[in-house]
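Working notes for the structure below.
As you look at this complex, bear in mind that one protein chain is not there, while each of the others sits in place.
Then we have chain A:
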Amino acid sequence: MANLVYFSSVSGNTHRFMQKLGQPAERIPLYAKDAPLHATEPYVLVVPTYGGGDGNGAVPKQVIRFLNDANNRALLRGVIAAGNTNFGSAYGLAGDIIAAKCNVPQLYRFEVFGTPDDVNIVHEGLDSFWSEQLATASH
């Protein structure tokens, strides 16, 4: 089990971001017939935003299914959202929704599959985030 879980549709933008990030990560399955993913360690979720407009359907249904599992939800520590500012107030909305529903911080947003700067920020950000989490846990 890795400390990163992500979802990416067949267009693969979020998958590409994860490849560039180069850290171990589990992918939430695309199809209902696939075996569901069960988290076993604390993790950060990386999720693209769907829809746009009224915000309905912003969180991909595969991610909803994954978070419907109470155990998966309990291990969630933070969320990173992908999107596009051209969707206006719906930019990265999946991150806002999941952060609010699960009471975890939204850590970062990036567009499409992320620029090299986005990759660097997330790389360093995750390192210090997990260090802090460990420090808090050991108290």
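The working rule: a contact is a pair of C-beta atoms (placed from the backbone, for glycine too) under 8 Å apart; a residue touches a chain by one contact, two chains touch by 3 or more; residues count from 1.
As a working rule, contacts and distances are computed from a predicted model.
> Missing chain, UniProt name, options "Putative tricarboxylic transport membrane protein", "NuoM family protein", "ABC transporter domain-containing protein" or "Ribonucleoside-diphosphate reductase subunit beta": which is it?
Spelling it out: the chain absent from the display is recorded in UniProt as "Ribonucleoside-diphosphate reductase subunit beta".
> Tell me which residue among A:Q23, A:N68 or A:S131 touches the hidden chain in the full complex.
Touches the omitted chain: A:N68.
> Which parts of chain A are in contact with the chain that was left out?
Interface with the chain not displayed, on the chain A side: 9-11, 13, 50-54, 56-59, 64, 67-68, 70, 73, 78, 84-93, 95-109, 111-113, 115-117, 121-122, 124-125, 129.
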